[in-house]
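Here's a structure for you.
Left out: one protein chain. Kept in place: all the others.
We call the chains A, B, C and D, going by the order they appear; numbering starts again at 1 in every chain.
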Amino acid sequence: MRKLFSASLVLALIIGLSVVGFSAEDTISIGTILPRTGALAAWGQFEGQATDLAAHQVNEAGGVLGKKLVLVHRDTKTNPTSGVDAANKLVNVNEVPVMVGANSSGVSLAVARAVAVPNEVVQIAVASTSPKLTTLEDNDYLFRTCPSDALQGIVLARLAYNDEGYETASTIYVNNAYGQGLSDNFEKAFEERGGEVLATVPYNKGKASYDAEIRKAAEGDPEVLMLLGYPENGNTILRKAIGTGAFENYMVADGMAGIPGVIEKVGAQYLEGTYGTVAQSPETKSLEYYKKGHEELFGFPPQRPAFLQNAYDAVILAALAMERAGEATGPAVKENLRAVAGPPGEEIDTSELERGFELIKEGKEIDYVGAAGQMDFDENGDVVSPFGILQVKDGEWKQIKVVD
Amino acid sequence: MNVSGLLGYFATFAIAAGAYSIASLGLNVQFGYTGLYNFGIAAFFATGAYVEGIITGGPSMEHLGGFDLPVLVGVIAAMVVSAILAYIIGIPTLRLKGEFLGISSLGIAETIRLIITNEKWLAGGVWGLGDIPRPLGNLVGPKTYNWVYLGLVLAVVGIIYFLVQKIVKSPWGRVLKAIREDEGVAAAMGKNVYKYKMQSLILGSVIMAVGGAFYAHYVGYLSPESFRPLMGTFIIWAMLMAGGKGNNKGAILGAFVVWGVWTFTEFFVNYLPSGLASRAGYINAIFIAILFQVLIRIRPQGILGGE
Amino acid sequence: MEVREEEVVSIIGPNGSGKSTLMKTIFGLLKPMEGKVCWNEEDISGLKPNQIVRKQMSYVPQTSNIFQSLTVTENLNMGAFIREDDYSDRIREIFEIFPQLEEYRNQYAGKLSGGEQQMVAMGRALMLEPTILLLDEPSAGLAPNLVDMILERVEEINRTGVALLIVEQNAKDALEISDRGYVLAMGRKEYEDTAQGLLDNEEVGELYLGG
Amino acid sequence: MASSLKVEGLTKCFGGLVALDNCSMAVQEGTITGLIGPNGAGKTTLFNVITGFYTPEKGRILYNGEAIEALPPHEVFRKGIVRTFQVSRELKNMTVFENLKLVPEAQPGEAFWNAWFRPITVKDHEEKIGRRAEEVMDYIDLARLKDEKARNLSGGQKKLLELGRTMMADPELILLDEPGAGINPTLMKKLSNYIMNLKEEQGITFMLIEHDMDLVMKLCDPIVVLSNGKKLMEGTAAEVQKDEEVLDAYLGR
Partner (left out) sequence: MNFVVNGLILGSIIALGAIGLSLTTAILNFYNFAHGASLLLGAYMGYTVLSEFLPRLGLSGSTFPYLSFGWQMIIAILGSMGLTAVIMIAIDRFVYKPLRDRGSGPLILGMSSLFMALMLRNLVRTIWGPSVHYYSNEIQMVQEFPLGIRMTPDQIFIIGLAILLVILTQLFLKRTKMGQAMRAASDNIDLAMITGIDTEKVVIWTWGIGTALAAVAGVLYGINVQLRPMMGWYFLLPLFAAVIIGGEGNFYGALAGAMTVGIAQEVGTPLLQNMFDSINIQVSMTGYKPAIAFVLMVIVLLVRSYGEE
């Protein structure tokens, strides 16, 4: 055993020594734990860019506490085991006070319980919309910059029942925390309003066919099919569902709405008029500045309508909180996050970050208005965000309105 | 970066490697000593983790359990459930060619994953199972806690190593080895081959479940995602083959080495060109697969060699 | 030990004396530790079976010597696997030697009786028109009347100009159709004589039963 | 004398080949019954059927009046019937010592829990078995190879190890499949003495397949001749040697 132990120790040292160059004295590190590979890789890589942009803009505005803000990226592989390990590396090796991520609720919860909370490191989830994050006993170390699914379910129900006048609906949802949560919340809200949900059908990723699911959802001829999933299988289900001709209307949630590939792959002609919801702010100044900055830094506009700016906001909020705390430690950031994120104080958007830092230095309060919304954290560390309603028009996702 | 930070990471690294090395020891009983092919380690690992989570977790309205019972009770329950599972899978396959156990165990792993994904009342389904306590967590502050838990895990690894070592060196283990070498001879020498294979399958699976149970406390939150074939089965095979099948020290060493390689290569993600960086996880898996192919070609006996 | 053109040579000897091993070694299934196998003065030891077949040698092993799940005709086709030319005449010739087989040409070989299977095996081996045919215990496990018939066929084959090397337990019958014979015991050649000479040799009988 | 092993109308086929054809024979208690016959006569098949490796299509096997044809190999062993294999099947990656210690029946240490909960009993028993194994190794001349892996033994040594295993077993009936093949004459002599001694002193019954007729003629009484899956005749060495039918079966006369 002793031999084993020392062998492992040597191994650990090798690992450690290989991680050089991240913690020079004049920098402050923030970690990101985003899914670079695995099921949600399609989001993770773009969220990573959004955080890079945020760090870039913070540094242009003079940095945090007079130091350069540096991001350390780690891959969760969309998998809790790897996510926890990645977070452990960040917390122990890179000693970050704040982690931005993860994307999926499963990984976020595991990281919060196993790493962030016990190590007193602030974790700001960017796309974990499960209501479970609200109720987790987290000693207030877990925040998120995206709204809970509980809200989106209501928005979808309101859109379907009140605005479009559908009285019957069925859902097909991806069988994970995201899909099931949305479906449950939609069902509840839709029936409260007087509508009837005929069937709620879960689908598993990557099955040989989805005909059975579609057939089940079509029973009773619902007026609208709610497809609550991700493009990877959702596209296929949409195509199949359209092929059967069993449904007149389709609606999608933020897993698919606004994502360009969806229209391309399913076919614009079939989707014309389809609604989608997406957590989105009204056109804030921050959003414009973020889009502009994205074009400048990477040469192309943001690739997703949702969650990228949430990741972006998370980094900036962390930076502001550190500035206000005067030190880069987890407990200090936790104490100051709400203060910089919400009222009272002067509203600051990302184009005026420099001024924001100055105000903090002067001891004045600020209220950050992010690219993804107001970003006012409640007592659970959640934000309430408005939702954008999108519709496919002329083969493109068009935002038709924003609801609170 | 400083030494204490590195050591801090080392603690968490070693906890994960420790949990995996328990599973690797279990596989060693089945494959290393008896020659049984279990391609469904994830099933037993997941069973252990979930049962532990249900038994020791805080009360919950959303799924079965949250009985808030002591860790030991959870571990024992995990062992019992996985033993039953192993028994069920053993009945149709252990009298037949070895491949059938392999294929069937692969099937049971997928089925277990379907159950924990679909049955919300049982294990939270896709919501996962949260609120798994940290054993001995109230004794020390959070900063030193990892070391305490590491100690606990290593102690368990030690105990299991000792117990397994004891039993494979006993006449019982001798029968297993005889079965591994030549079933016909073992039968001709009066050994009930089916019974011993079943005992070995169950013992190994029970050990895997213990590994799963300690993994559950390590992550604190369980979701079906953790028990995909790569992280639940392949990696453990690679560990045993790297360390040396039929060698319990090898099983443990292999777990640390492979887990080390796995996490170590991840540090390089930041140096990769951004196009490839987003695919690094896949390249990592390819690397594990190639490592395995090279191992069975050039050093089938593993680092330490078998008995 | 040698076999000349167009002759029939039997190898007899008690169980375990190495007869089958010798066959397998000649045909490249086992590697000799020492010594050589020569064919037409060419060293063929170390060649693979499918190379040896090209030297116009054929071999009928003692057990599992037909493809059970193939029809009789397909078995014969397999025998001619390396032939590129049209071998339908040869199939007809084989059916002339083994008329029973023609009846069963589209039957699965595994469904035939033991004697018929043996014929299929020999027919298959003859498809290549070999100059030498190695037969390992062609009569093993067959009823006595079938044994006679099989050995008759062997003689007939020999008349078509094929040299034969037969390993046989059934020593008397085998020697009766042979030109010469060898007696093996404990892996060594003990006697070598003309067939008749061996048949008359008292000691050979003793060798079997240990005196 | 009570009939120890009785085979009645045994039939076993492999595909189109009939290996055993309505074969009946008996082995009397306390004899060394030799089993001879040409290749393919069904001798080894008979062993495999008796020891439970094959299930016969037809027929019964009675051991001390009890039907054993449906028992699996390990239960046949427990009835006191032990066998060796024609081609030695040593446990390659285990030492000679381990190969031998494996054999004895009802070892407390072979029960799953005992290694943990009754280590002293197990240890005592191991020592006992160990001593026995040392004796056997001395006898078969393998003592100096005690800790050698069985794969590294020579062909003859493997054969001896097979024999050694049966000595470890405390059997009533031993089935030896060509014990003499590949063993040098000195050992062969020792082997036959040993078989004689076992028979005389411990009353063990033997059944022996062998091609070395010297050995068979010297040891066996009676000798059973198998041909084409059937018993051809049974008699003493002298009777068998004189029998025309037997000579025919061998030489095809």
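Points to keep in mind about this one:
We adopt the following convention: contacts are C-beta pairs under 8 Å (C-beta built on N, C-alpha and C of every residue); 3 or more make two chains touch, one makes a residue touch a chain.
As the structure is a prediction and not an experimental result, all values here were calculated from the model.
Within the entire complex, contacts from the absent chain reach the displayed chains A, B, C. Checked against the full complex, the one of A:Lys216, A:Arg338 or A:Lys361 touching the unshown chain is A:Lys216.
Residue B:Gly102 is the one among B:Gly102, B:Gly184 or B:Gly305 that touches the chain not shown. Mapped onto subunit C, the interface with the missing chain covers residues 27, 29, 48-50, 53-54, 59, 61, 64-70, 74, 77-79, 81-82, 124-125, 128. Along subunit B, the points of touch with the absent chain fall at residues 35, 37, 39, 91-96, 98-100, 102-104, 106-108, 110-111, 114, 117-118, 229-230, 234, 237-238, 279, 282-283, 285-286, 288-290, 292-293, 296-297, 300. The chain not displayed touches subunit A at residues 37-39, 41-42, 175, 201-213, 215-216, 231-233, 235-236, 239-240, 242-245, 261, 264-267, 270.
In the analysis below, only the chains that are shown with their structure count from here on.
Should one ask which of A-B and B-D has more C-beta pairs in contact, the pair is A-B.
If each chain is reduced to the centroid of its CA atoms, subunit A and subunit B end up 32 Å from each other. Centre to centre, using the average C-alpha position, subunit A and subunit D are separated by 73 Å.
Taking the mean of the C-alpha atoms as each chain's centre, subunit B and subunit D sit 43 Å apart. The set of subunit C residues that touch two or more partner chains is empty. Subunit D contributes residues 51-53, 72-75, 77-78, 82-83, 85, 89-94, 98, 101-103, 105, 107-112, 114-116, 119, 122, 125-126, 165, 169 to its touches with subunit B in the complex. The touching residues of subunit A, counted against subunit B in their complex, run 1, 4, 7-9, 11-16, 18-20, 22-23, 36-39, 41, 44-45, 72-75, 77-82, 84-86, 88-89, 91-95, 104-107, 109-110, 112-115, 117-120, 130, 132, 136-137, 175-177, 179-181, 202, 204. Chain contact summary for the complex, subunit B toward subunit D: residues 163, 166-167, 169-175, 177-178, 180-182, 184-193, 199, 203, 246, 306-307.
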